[in-house]
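Only one protein chain is missing from this complex, and each of the others stays in its spot.
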Amino acid sequence: MAAHNPQLGPDGELRHLLSIEGLPRATLMQILDTARSFVSVTEREIKKVPLLRGKSVFNLFFESSTRTRTTFEIAAKRLSADVVNLNIATSSQSKGETLLDTVANLSAMHADMFVVRHASSGAPHLIARHVGPEIHVINAGDGRHAHPTQGLLDVYTIRHYKTDFTDLTVAIVGDLLHSRVARSEIHALTTLGVPEVRVVGPRTLMPPDIEKLGVRVFHDMREGLRGVDVVMMLRLQNERMSGALLPSSQEYFRSYGLTPARLALAKPDAIVMHPGPMNRGVEIDSAVADGPQSVILPQVTFGIAVRMAVMAILAGNG
Amino acid sequence: MAAHNPQLGPDGELRHLLSIEGLPRATLMQILDTARSFVSVTEREIKKVPLLRGKSVFNLFFESSTRTRTTFEIAAKRLSADVVNLNIATSSQSKGETLLDTVANLSAMHADMFVVRHASSGAPHLIARHVGPEIHVINAGDGRHAHPTQGLLDVYTIRHYKTDFTDLTVAIVGDLLHSRVARSEIHALTTLGVPEVRVVGPRTLMPPDIEKLGVRVFHDMREGLRGVDVVMMLRLQNERMSGALLPSSQEYFRSYGLTPARLALAKPDAIVMHPGPMNRGVEIDSAVADGPQSVILPQVTFGIAVRMAVMAILAGNG
Partner (left out) sequence: MAAHNPQLGPDGELRHLLSIEGLPRATLMQILDTARSFVSVTEREIKKVPLLRGKSVFNLFFESSTRTRTTFEIAAKRLSADVVNLNIATSSQSKGETLLDTVANLSAMHADMFVVRHASSGAPHLIARHVGPEIHVINAGDGRHAHPTQGLLDVYTIRHYKTDFTDLTVAIVGDLLHSRVARSEIHALTTLGVPEVRVVGPRTLMPPDIEKLGVRVFHDMREGLRGVDVVMMLRLQNERMSGALLPSSQEYFRSYGLTPARLALAKPDAIVMHPGPMNRGVEIDSAVADGPQSVILPQVTFGIAVRMAVMAILAGNG
């Protein structure tokens, strides 16, 4: 089985992080456990460990995302790696060089790790198939396909507040159709044993055969939130807000915005998550975003630790 | 008093550097004395000290300024900090995220320091009011309001060449109206005991009630320079050079450009300063800019030491 999974080496060790699909439960747990130790590192006076000293991490951003790039950059620097940022959209690609030639070139500079962001689904997989055994690829978001470190930080956050995955009900709310986060999250949650994952959103923003992922589909926000332990909001991208799929952002908020009244339908100790950046007043009310049940900022903190964990594990499996 | 000043902590220690207004003389002297020790560090073979090792400094530039960003980046790196540059103009802000959400996110990554450049006056103050006690904010220029490290490096430079502030006459020449540097300089000079600060410039580039800051106003360049110890030129921004406020850059030079003949009216050992970048032939003649009385390049050198000092003091007051 491992032989067919490009993320895993012959002994089942993590070679690349491309998507949460196909990662065994043991690997997920290894990442979450390792991340826990890095949370304490980032709370120290000197937030730095020498695990990646002398390693070269290239942030290959074929589409711009300052926020995501920053999280990987700070994670790599806290591991003492040398980090080089490449905004490829504006460089060699425009000189006619192919993606694989660009990657081959950077590999020849003795790169150790590529953090890849690309508008096309599958680009990180393509790169991973063509690099040598000493180079590791991390998918930092590819098209609508996957954004695995986001999924991992989400399950880390849930474990931090809820401890046991096996008695939870989790609702993922919003634009499931265009989200690269949602698929990662669903795979992580089901792999870790969450018995009920719900997806909540309008028909126009729901992939047709999403039930196959093992989730329950709700189109009514109130029904979907009733009794849940975790509410995971998705970001509504600006370009969806008015057009063929949605009447307007105000209309969306009226039906699917997370308000205190709606949140009251969830369990009293339910937590509220959001991958950011938030559209306040579109998918989430400020009273909820800044309220006592929100764990949106801890997600960011855990996100650094999770990225450090992934990098440290990959570097150890060279 | 300290309680009302957002820059100072309960014991009067420096928490943020937002503007020179409201900084006690003792704090200014602490910064200048600390900077002196860093001048010697930057002259060493290995220009690096471990004071900020493991700290994360974020350069948050909401408007582009390569020169200013570079000075803070090199200062932070010589203190061994991890530095992340964020050009926010082109990132999350355009995705609809608020300034405070952007800052809250970066804070959750366990940032230690934000160096903030923003086109809007007061943006660094707003950020400072919303960050936790472990995070320090440095204003790297906000609108027309303040640019305190420039003011500090200017007084450092004056002290280096003139030793005693209390018998000096200082002339600040040029576009006082749009300068974010001039206000910082005036506050620093008067706080440090300079008995006579003059401002020299055309009526159209002079704020209406500038006398309230304790300065003498001159519209005639020759009168303004007579007998001064220090000439601080201001940069004339390109967009002012032809328009409602000024007839042309040539005309401006004829009236307010610093020529050798005009400089001869100052004391023979007067020093000439400029915050850069210079418009040669507009506000200053090359013969003066490159002449023996110019201390324009030492200002840059001292600027790195002053920024290191501010960061080191803030990091020690965590």
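Descriptive notes on the structure:
The letters A and B name the chains in turn, as written, and every chain counts its residues from 1.
The rule is simple: a residue touches a chain if its C-beta (ideal position, glycine included) is under 8 Å from a C-beta of that chain, and two chains touch if they have at least 3 such contacts.
Just so it is clear, the model here is predicted, and its values are computed rather than measured.
Contact with the chain not shown here comes from a single listed residue; of A:V84, A:V217, A:L245 or A:A287, that residue is A:V84.
For the chain left out of this panel, the touching residue among B:L8, B:V194, B:V215 or B:I304 is B:I304.
Although one chain is not displayed, chain B still touches it through residues 42-48, 64-67, 70-71, 73-74, 77-78, 238, 276-280, 297-301, 303-304.
Where chain A meets the omitted chain, the residues involved are 53-56, 82, 84, 86-88, 90-92, 95-98, 101-102, 104-110.
Definition applied: only the chains that are shown with their structure count from here on.
For the pair chain A and chain B, the distance between mean C-alpha positions equals 41 Å.
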